[in-house]
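All protein chains of the complex are present and in place, except for one that has been dropped.
Labels for the chains are A, B, C, D, E, F and G, by order of writing; each one numbers its residues from 1.
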């Protein structure tokens, strides 16, 4: 219920077609949606190109398949499933058309390839070992209607490789910098670029990387302005936020 | 030096007005600026409304005054000084017109009040004790040409106060959520809003807040999409990034 | 042995039916139980509806079955077994009537469904992934004679869902707030409710959740009054304490 | 606004004394208070014996004095000020009658000594060095209308002293166990008593106490049932929660 | 009250000189001391050469002076005061004869120089900066009747100095190894010696010493057998335990 | 080479039966053993009842069998193998007579049951889940010639059980207190007993026990005097040190 | 492209054989290599004896085999593969001649045994359990053209064994000290030797070793001068750096 609906409800009270008691009941039952306070989840699809996201971790293959089935009945498109096991992919693909990416463990149902933002998002990483997190970010951003530039294996220990891709980097509207170990990539990229940089620490590494803590602290302490950080391995969060910002910079419609 | 300049330099070599040795020297001296790789620092003022930022911590009052004097000679406007002690403010204000805010310890020289972004930034906080960090963020954003909505003292433990300000919150293009202690504000705001939320953990608190660690971890783990995090107490970083994003959403010129 | 028994023993000495040496021996053998100092474990059943709790972790199926058998010989009812593996459940159910809940890994023997407290306990959680801990808490509270309201999947990132259940929340005498990741639920619930809130951090999450540390710190720093915290994943502890408090608010007998 | 008020508002719409638009405005302006969702702060005094609590840390003496003055104009009684500096006490006592306790840094204005709960709260501690936290808890509980038993200096390293006070301990409806260093007191008390135990770790100690971390972890891991934990040094939180529980066990009115 | 006393009390009941009620009262009042359970504090002086220890931290000079005065009235000798500030020393020395050591901040009242153990205790340290902790240990051990060998400034980075003192080291019955920074001394000494080694990590150091954490972990992981660890900077604890062990190896009486 | 040997060597030089160069060579080759500096490992068996200890972790079954075989050729008795896998036990028992304890994973070869110390060692623990560590300590102590009292399952949350065993506890010359979770047992035992207490934190527990960190910190912060700590789960270290101290209190020979 | 090449390119522009646009393109394509900024990776083989290193962790056997094949086509010699699984070794050895070391999981292809540095590197460790890390360091150093002295099992708890090898230790140009648990070896070796010591903490250990944290902190705090530290378990990094330093001290060519 939006504000117009609320006004209409109050008008019904005025006109006598609803008793005050009935109106109170409806106001109590739908406290926020009615009044337009909270964001209306099922409208998100119209705005950003993806109907809904399913966080696959901790859900059984059957649960995921059930949620997907329910969504398909509501004609949802571009359903994104993250942290999806290969087993879950097998089960879901029996019921519908699933595009499954095994390394980032991402599934896509009823993929509509449509770019809705005018700018592009660059996903930069320092090594091939961060590939899973990179692709979770990239596939998320693509599912949400963004053009994505993948610039992988350009770590700070081999600066010339990063600098060789400067043009593609400078053209992006938002950059997602993915790095494990020392996480220096975010600072270097943040210093070179003039757009928001979303840093994603990864748990890749050993010893004093402490499962991503080193990269996380490093990124939080970045001396470069314009850098912010999401949770360790949270490729989806970075892709989602990047899409949000990228769409602010202009849409194709 | 941009690419056109580089081309012009190479043409000068071709034409003989520069020897190859002279050209090499110039290419070496300005390795990146020449080739348009790095962002050109002294052009930033034109784009975002602030000439330069001085990080005051660890600098003597005299050093700060010296940097400000040098900038003024280059006709810089809107000079922002963060982490500026009261002593430094006294010294600097002897030499130029300084607008000093003692709680966030922010100084502004040659303030030009001009809004260059069409949208607004909301700074939200849960209590009065986070005021210093909030104002560092808000003053930074204002100095960079943004309209700022201050929504303070609306913590999650008194949800009705936050909800009473929902309209102002929903109108913002970017939200900066500042919170110490448990840092839950970022998640709640991130769940309500439909725009990027920059979370700033603060070191306010005691005991198991561990100087901001609790709020930091809480914000990194936010279940709400669209939330990213900057360093503990880094109001400036949040304000700078918010301005960057806000200007992507449209400028007044 | 309570104080009356001690007095009776001393009277026996006075009367000569016991020698001082015999009395001393008995006092030594039952140093505390005799004097009413410690809580008498086998009386707990009368007061709170559950005879005894078996902590299943680290015990073999055979050990658990043995303890249960011993209890059944003493006519115990409502035996609660926590952290019980499926294997243990199989073994125990061969010897007696076991009600086994696989997700929270809780077993119940000789369940007597009887509500002894007049108020109710609400178990609130932010997502389906915390279900195991929620149910450990809920089943514990039910086994101890409480009415339990389950309000799951009402996380702070979707505040409207939480607010839609406010009535049920406000009616509870005690609330158990279960949350992983950022743990903000405890603060939000603590701010809304006017009764004791027992916060249970869970190890659900990834990256900077650090196996529940993030939620734990967040909950300890809750700005809301009336919130206290138990160990990570300690659903049993929360259910037990909630029952203790709920029975203080009135019993049905 | 409670539910009756909301009904009355809707009746006004029905009767035409309010337009639907005016009603909508009022519903928007007071989203929660109107509908009885949130706890009404200014009614708390009637229920629990204390009007309001002022958290003194981070507030200037003048700010505290101002808040107190505003409260006194609303005829508030039993105003509790925690973390109040001696300077603040001096300033406030110039304007009103202040009872100031320097060790726990607690101030009380318009103290009304009235016990509203039928049971008592025991505050137990292991050493004299935890006195400040103990008294913050005890004074808070007293201000909220509870009878408080102070059982100090009964640490686990001298068990006989603790056992000598068992009678007083066993009579309490709620126990607050305050301990720094190893925090073992909470487990020992939790094992002896048959009522809720609120454990308060303190930052007292040195070396591997790590400013209260050792006691905090120890208390969270307590093997005794019925124990929950609040933040390090949070005597107020423990006192408030203890009062809440104690009043559930019966009031004097 | 020991077992004989308890038997005598029961005999009094038998004989009628005490009523059962009177006997019960006495058993309740002295629950442990009566039955010989707990160690009787005021007998400790006879056994170990020191009457009582006062932990000076967190006590006012006046409180310390008061405790000392009370002890002197009971004719106590060899009163040891640890963590005693210079101010406290000044106040106490006005009332009695105080031997004050400013670096370890240890005070001694009514010092009786008497060696009661036949063996000796070696206190070993790696540098002069650990002197305060070393001396707290050494003075404690001396006050408790031990002969102490001080072997300072023999760190592992200059192994020849340590080895030059091997004879004195090998003659000790117990060794206290005091070290900050990397704490390697405990392992080296533990490997050389054939007696119990009590390791005391100190908070001396900077950077990654993390206030003693590095030395603490290092000592806990010692590969040498016979090494155990006390709290960071806990010279007193080491001295006390060393004395306990040293007296087991034979006394001079 | 002991001091006599060194003197004899120097005499040989004097007498001309050795050239100075030959003497120098010998001094260089056996730098410490020659001069009696280091403890001579193969004499340890004579003094303490155990020839040698094999740390089984990280060694293959074949390596362990090889070491045992070599020892047996030197007529070693009472060979103790810790952290020995069941596979290793199977392999070793094919070659010699092995007494294997599967829970503490301890193996004993050529066990000579002989008590060489006059006092006894008590091993105390709070729960059955610490059994493996307890038995590693107890078997180590027994192999080294000590009488061991096992007092298990006497945790602080059920104080009456601990107190019921006070007599056995008070008779010990050394106590080993084993505890996971909150580790309070060491403080309580340390407060009751009047002998050295060796605390062994265990990794048993979950959540905020952080794999033994909670118990470790708790034990290091023990308020009781006479308590020292070994590494988490280091039952062997505790047993070895306890034996060392126990033999100081008198031997049976 | 080095500076001479750049000059030559500019001369080509001057002479007209290259247009300025073509020159710009070449400068952009090889931004650093052209100008002699970055180290030229494919020249490293000439200088240090190893063509390239493959970090095997996170790569499939097929990926490793592919990289090796590509290198062999470029006639690379002395290819070093670290963190190589046994499976990968099986796959790779099907395609080329592989020397595989299973304990350190190191593979070598086209091994050329040639010593290019005049000095030697000593690898010292305290126990056999650190063997894998030691050998990763030693094999790396050997592959890079160094003579390596292996001095294993000379921990600080048995100092005489370490001292017995002093001659070999003192002859090394660089020492790699490998140790888990308390990490004291680095300090002891650093104190004895007069050359750079590279300390490698290992994750070997249990309990409070916290997966190498204890050794890491200990080594960082080393009191001995000339000690620096690499990541936990980073044998390769230590071997590489040692080779770099060793070659500075003189080469055989």
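Here is the rule we use: a residue touches a chain if its C-beta (ideal position, glycine included) is under 8 Å from a C-beta of that chain, and two chains touch if they have at least 3 such contacts.
All of these numbers come straight from a predicted model, not from anything done at the bench.
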Shown chains touched by the chain that is not drawn here: A, B, E, F, G
Full-complex contact with the absent chain, from A:78, A:140, A:203 or A:222: A:222
Touching residues (missing chain, whole complex) on subunit B: 29-33, 37-38, 41, 57-59, 201, 203, 212-213, 216, 231-234
Touch list for subunit F against the chain that is not drawn: 3, 6-7, 10-11, 13-14, 16, 19-21, 23-24, 27-28, 31, 35, 37
Contacts of subunit A with the absent chain, listed as residue ranges: 126-127, 155-159, 181-184, 186-188, 190-192, 205, 207-210, 213-215, 217-225
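By definition in this document, only the chains that are shown with their structure count from here on.
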Separation of subunit E from subunit B in steps, with touching chains one step apart: 2
Distance from subunit G to subunit F - Cα centre to Cα centre, in angstrom: 39
Shared interface positions of subunit A, touching two or more other chains: 28, 31, 37-38, 163, 166, 216, 231-232
